[in-house]
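One protein chain omitted, others in place.
Residue numbering begins at 1 within each chain, and the chains themselves are lettered A, B and C in the order written.
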Amino acid sequence: MSHRKIAVVITARPSYSRVKTVLQAIKDHPNLELQLIVAASALLERYGSAVHYIENDGFTIAAKVFNVLEGENLTAAAKTTGIGILELSTVFENLKPDIVVTVADRFETMATAIAASYMNIPLAHIQGGEVTGNIDEKVRHAITKLADYHFVASEDAKTRVLKLGEEVDSVFNTGCPSIDIAKAIDTSGKLQFNPYSRYGGVGAEPDLSNGYVVVMQHPVTTEYKDSRRHVEETLTVVSQLTLPVLWFWPNVDAGADGTSSGIRSYREKNELNHVHFFKNMKGDDFLNLLNHASCLIGNSSVGIRECAYLGVPVVNIGTRQNRRERGENVIDVPYSKDAIYNAIQSQIKVNKTPKSLVYGDGNAGKKIAEYLEQVPLKFHKTIVY
Amino acid sequence: MSHRKIAVVITARPSYSRVKTVLQAIKDHPNLELQLIVAASALLERYGSAVHYIENDGFTIAAKVFNVLEGENLTAAAKTTGIGILELSTVFENLKPDIVVTVADRFETMATAIAASYMNIPLAHIQGGEVTGNIDEKVRHAITKLADYHFVASEDAKTRVLKLGEEVDSVFNTGCPSIDIAKAIDTSGKLQFNPYSRYGGVGAEPDLSNGYVVVMQHPVTTEYKDSRRHVEETLTVVSQLTLPVLWFWPNVDAGADGTSSGIRSYREKNELNHVHFFKNMKGDDFLNLLNHASCLIGNSSVGIRECAYLGVPVVNIGTRQNRRERGENVIDVPYSKDAIYNAIQSQIKVNKTPKSLVYGDGNAGKKIAEYLEQVPLKFHKTIVY
Amino acid sequence: MSHRKIAVVITARPSYSRVKTVLQAIKDHPNLELQLIVAASALLERYGSAVHYIENDGFTIAAKVFNVLEGENLTAAAKTTGIGILELSTVFENLKPDIVVTVADRFETMATAIAASYMNIPLAHIQGGEVTGNIDEKVRHAITKLADYHFVASEDAKTRVLKLGEEVDSVFNTGCPSIDIAKAIDTSGKLQFNPYSRYGGVGAEPDLSNGYVVVMQHPVTTEYKDSRRHVEETLTVVSQLTLPVLWFWPNVDAGADGTSSGIRSYREKNELNHVHFFKNMKGDDFLNLLNHASCLIGNSSVGIRECAYLGVPVVNIGTRQNRRERGENVIDVPYSKDAIYNAIQSQIKVNKTPKSLVYGDGNAGKKIAEYLEQVPLKFHKTIVY
Partner (left out) sequence: MSHRKIAVVITARPSYSRVKTVLQAIKDHPNLELQLIVAASALLERYGSAVHYIENDGFTIAAKVFNVLEGENLTAAAKTTGIGILELSTVFENLKPDIVVTVADRFETMATAIAASYMNIPLAHIQGGEVTGNIDEKVRHAITKLADYHFVASEDAKTRVLKLGEEVDSVFNTGCPSIDIAKAIDTSGKLQFNPYSRYGGVGAEPDLSNGYVVVMQHPVTTEYKDSRRHVEETLTVVSQLTLPVLWFWPNVDAGADGTSSGIRSYREKNELNHVHFFKNMKGDDFLNLLNHASCLIGNSSVGIRECAYLGVPVVNIGTRQNRRERGENVIDVPYSKDAIYNAIQSQIKVNKTPKSLVYGDGNAGKKIAEYLEQVPLKFHKTIVY
């Protein structure tokens, strides 16, 4: 089996966390060479740069590509993708990978998919086949139609990729690599670190020893004009809670400024003596934090995936995670302060929900690396029907 | 019914010809305003600029976008697409269309699709759902997953788009607008114009009154390193024909230079006293020319579509039109001079094949304009399964 | 005299304010047509979008171009310029101006200069020939070498442009158009509006009736790693003042985040009960505010220009305005809290300094419009020595 160069493009800090075990398994594999490319918001301090996490974890970055265009509208998302294609083409031209890997469904991952597929480089897609009902879904399924290999996270996703006309021997249910990290964390005992001293952030520093909730709410691309109103419902509820609240800043998206400015403005006008705001956190620390939380509130996919495996109760707000498979740990609510409030009251009474393997058994990284070594190199396909 | 602005992006001269009746029907519709955007190779003399055809036909160009990156490799195709997104976003930002229309499946049409869908502008796609087995297919189906309305050319295409998970009320079999043009041409009598004096070109000017064949062979993206060898098979056969040959230069693509340089080099070394080369021809003149041809040779989609309607015999070479629906007028052959030669000998004995409506009845333009006025404006969808 | 189309590209809110009277004079001129293009940070809310000011002032925007690449390093400034060239070329291709006007010396103004000069469109430059000793100077003099007409703000600037080898009949000392605005404001009596209610912003709202100081400190490109430290010196001094302080947020630049984050962090840790922060202000309101201020502190060019004409005392910090001509109203100090403190104490004792015409008599806008109508159209030049 000859040596293969595998280029993985990371465009956001959460994507890095999600596929870290894949990167590690590629790096550790004797027949694979990892070419790690970091781009888009993964490079920006404003959204929590992934660079120092990546370097601390012992990875070497082969190329950095700054391509986030600034703007308060959706035009910026399109242009960021255009610049990404332009520049990733040059990076691929110079690095000459055997396979390119793109992760999930953020708008700018399309840049990776187009550059690779147009250059006849075999393209692997991690986490296709899921359903959410937002712009990410257009992106996700379009990438499926460009990709040559599909590493999906669940049986439901596999079925959907096959329905989309992909060849059966190109679709692999490896589980989601984010579960690999959840599997590895220490789930015994209490929270082992002080999040304030380790991660800074702003706001109050309430005592966490009697429980706390975590909030993570991203803007939804198709609703970006309402981002501010949506986050204000959550803010209103959160301000009334008695439990400490650890709030994580949203990552970049069209409309990020709606959510961000909503939070910033609310803070200027209201005292939030029990709320602390973080920009980001190392993946395993974040999972440890979640593991000991009374409840996760918001619309992050971590509530659907890792929290299912860990058994953490979740209040999932709005449309962002629509139609993703769920474990029993999730209560879904609309953008309504009353519904959010009631669901939180219900969830914080639960202790833990049962472990679910719907998103994998925690060995996704190794499985993906194995397939990357073994799949036939191809960039030519045709729809099966 | 309120007034709607419809932006149509034309990126190649053949695409213009194909959708001319759509443009006309939009322009003529009292409730629609046409915003015609011309980009990519449609602007370049080297590939037969569409601009003066467009202006002669009475259309006003709202914006021109030069975005073809030069290069002999596939990197250029990717980068052309990236630049296209970057610039079309600005054009859409300034023109503010209600619906954007993208045509067919050339690589750079993806730029239109991404810019519109990322900006939450409803996106219509003409000619999705077909199968060819080359890189165009990745592009075509990916655009289907980004588009909100699908104007397909045949029942087979409609079925395929629905299988891809699109909502049934977003898919419309209007037939192919190229058939509208075929319907309109004068099919009686003899060829009414002198192609040499009207279109120039280079090479011999053989007498056409006793029949002739037409050749149109494009490079195939997934085989671009072989473009030169492939076209040389055809050139060898063509050099041996006794009938006059009218050869049309290929349009831009990665590998265009392989095909083009193959032709150029062959011409330097061989006398071709019965062959004339054209860069391009107005759509209806071209159809008239085909209508009176003994045979069309090559891999153009015109052989599959318009020639089916017109009943012109076709020798279809190689993989470019694989799995597209066909009428009885087509003989398929591999890139082999013997197979090409034999098929030509067989086809030039046929007079006309029966008219086929597989790609529509010649009213596609009007049907599409009607739908563009009536469809609900939406940019949000979810896969149906 | 035939009709001329004059494209003016505005890339930042302060540039808009500076040339507003030029835009008005072009718009009012019977033989000129204004094509106003708004780009870069002038479009971004984060830096105080100029768009609603422009529209309120009755101008129509011919095209908007989002081209600010996000990033904390200088790479972003270069890339913003590259995107600007790419897109402005298309805008010029479609608008077909007779003359393009670029303003001053911000890094991204180079995009306007290159697009126009490479396309053989006559290029006019407002505010060349000045000296500052930072990266802006490289940009400013390079633009002089690309420009065909030079509308300079002072005799000193005219001399320098001529020394750079420009033809004598292409250099016009019109004065600076920013002085036109200063001339027009009402300088009698007291401050006529409440800046808090009209412009919002954050922080304390101290009573301004017994005097106040204004602060405006931008990052310096060549020192961007020190931006945070530099602004902290000023913050320390400001925190000790007894007079109310009105602080204006910096505009975008590489390192903006250094200055901005310095301010944000200082605010988190310190009480500033006499300081209010504004994002931006309409030009004439800002000049009225300055006109009644005890002192302007920072490194804004407004201290050198408009304040000279208005006779407002200025404490000019650091290198950003090095070697610009000054009136008697300026005290220059290094980035040192003691020096800044002492200079402020000295300046707030002064009432008004004498009016200086070094940057013009307040008719620059009209003069520039006249020249734009009369200069021969040319894009070809050669160095005079």
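One rule holds for everything that comes next: a contact is a pair of C-beta atoms (placed from the backbone, for glycine too) under 8 Å apart; a residue touches a chain by one contact, two chains touch by 3 or more.
Quantities reported herein were computed from a predicted structural model and do not represent experimental measurements.
Peer 1: Which listed residue (C:33, C:57, C:93 or C:205) would be found touching the missing chain in the intact complex?
Peer 2: C:93
Peer 1: I'm checking contacts with the chain that's been left out. Which of B:68, B:135, B:185 or B:263 qualifies?
Peer 2: Looking across B:68, B:135, B:185 or B:263, the contact with the absent chain belongs to B:68.
Peer 1: Which of C:51, C:95, C:119 or C:272 sits in contact with the chain that's absent?
Peer 2: Result: among the candidates, C:119 touches the missing chain.
Peer 1: Which residue, C:6, C:19, C:110 or C:281, contacts the hidden chain when the whole complex is considered?
Peer 2: The one listed residue touching the chain not shown is C:110.
Peer 1: Pick out which of A:34, A:83, A:101 or A:237 touches the chain that's been left out of the picture.
Peer 2: A:83
Peer 1: Considering the whole complex, not just the chains shown, which residues of chain C touch the missing one?
Peer 2: 73-75, 77-79, 81-90, 92-93, 107, 110-111, 114-115, 117-120, 131-135, 137-138, 141-146, 160, 163-165, 221-222, 254, 322-323, 379-383, 385
Peer 1: Would you write out the residues of chain B that touch the absent chain, in ascending order?
Peer 2: Against the missing chain, chain B presents residues 43-46, 66-73, 75-76, 79, 83, 202, 257, 268.
Peer 1: For chain A, enumerate the residues touching the unshown chain of the complex.
Peer 2: Touching the chain left out of view, chain A contributes residues 63-66, 83, 86-87, 89-91, 93-94.
Following the convention adopted for this analysis, only the chains that are shown with their structure count from here on.
Peer 1: So, what's the distance in Å between the C-alpha centres of chain C and chain B?
Peer 2: 51
Peer 1: What parts of chain B, by residue number, touch at least two of the other chains?
Peer 2: Residues 83, 86-87, 89-90, 93 of chain B each touch two or more of the other chains.
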